[in-house]
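The complex appears here without one of its protein chains, the remainder shown in place.
Entry: chain A
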Amino acid sequence: MSHATTTDVQDDRPRTTPEPRTGGLSSRSLPRWAPLGFAAVSLALGVGIGAAAGWHSRTQWGLLAALLFLAISYAATTAVENQRQAKDRLATSVVWVCFLAAVVPLASLLWTTVSRGAERLDGYFLTHSMAGVLGFEDTGGVYHALIGTLEQVGIATVISAPLGLLTAVYLVEYGKGSLAKAVTFFVDVMTGIPSIVAGLFILSIMLMAKIEPSGLMGALALTILMVPVVVRSTEEMLKLVPNELREASLALGIPKWRTILKVVLPTAIGGITTGVMLAIARIAGETAPIILLVFGSQLINTNPFSGAQSSLPFYIYEQYKVGEAASYDRAWAAALVLIAFVMILNLAARGIARWKAPRTGR
């Protein structure tokens, strides 16, 4: 854009004496509003052609309009300016189109969840279970699933947070040599383990030890997914702690473990909390391990150590599979609850990160 402005200013002089297009500052250039104009023209054409040809999907209209936009702006710029500028404009347009194309489905996802979820979401929905409710009835709620999610995620966090924290401390403060390298590499690889594989691992243990499904088993699978995330984020935060702080503490004769506990960890605590909360947000939405290990239930089971439980993501899947209008409504409402839970965790985590950032940064 800035290029276009500067040439605009210098554009007055050569208009009287037309010069060959050399690509210099004095060459002709399109006005600043040209992209908007192209967009309007191509949108109109796209809608026109789409409507005339009777295409069913508005997506096609949009795609056509996008393609027309690229073609028109490339042709116009080549004609008025030169090929290099045309390529630049084409790239700019492609990047904008990419961005807009990605925003549409993501916005649709959020909008659908909020609008359809709000229809059914109320106090009754949050405080009742599905006990005795048939699929097509429009009563019932999500209370048992909420309890399941909170307990399973809670147990997973209680195990993962210390484990991840200690591993990160090892990697940053003590780790040298091949063991630390191996741990770093496998923590990275572990972040990519599909949740269903983590579920199968616990399942194979359950099959061998003849353990019945329970919330605890699901929590163990969630732990496998959560630990690497906690390790990675804690590691980054510990690396940010200035070495001067450690050295000052060690110079006072304080043992290294007390230095870590009293100086390093408190300095980085904001970032560590953020990392743990983001990890919680990630595992709260996992469905696959719950299907395999917790089995799902329509009833309220507050004991995560025995018996089947439900969880929010599992509940959504279950209600989706029932396939009735009323159950779709429940699925959307539960999806809204889940998204709200995850987003609030995310926003709070980033809030903490921002609030604590200046102290760790300096």
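Just so it is clear, a contact is a pair of C-beta atoms (placed from the backbone, for glycine too) under 8 Å apart; a residue touches a chain by one contact, two chains touch by 3 or more; residues count from 1.
Following the convention adopted for this analysis, contacts and distances are computed from a predicted model.
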The complex's invisible chain, by UniProt name, from "3-phenylpropionate/cinnamic acid dioxygenase small subunit", "Iron complex outermembrane receptor protein", "Phosphate transport system permease protein" or "ATP-binding protein": "Phosphate transport system permease protein"
Identified contact with the non-displayed chain, of A:67, A:118, A:193 or A:299: A:193
Sole contact to the chain not displayed, among A:40, A:75, A:102 or A:118: A:102
Residues belonging to chain A that touch the chain removed from view: 3, 55-57, 59-60, 84-85, 87-88, 90-92, 94-99, 101-102, 105-106, 108-110, 112-113, 162-164, 166-167, 169-171, 173-175, 179-180, 182-183, 185-198, 200-201, 203-205, 207-208, 224, 227-228, 231, 250, 253, 255-258, 260, 278, 281-282, 284-288, 291-292, 313, 316-317, 320, 328, 331-332, 335, 338-339, 342-343, 346, 350
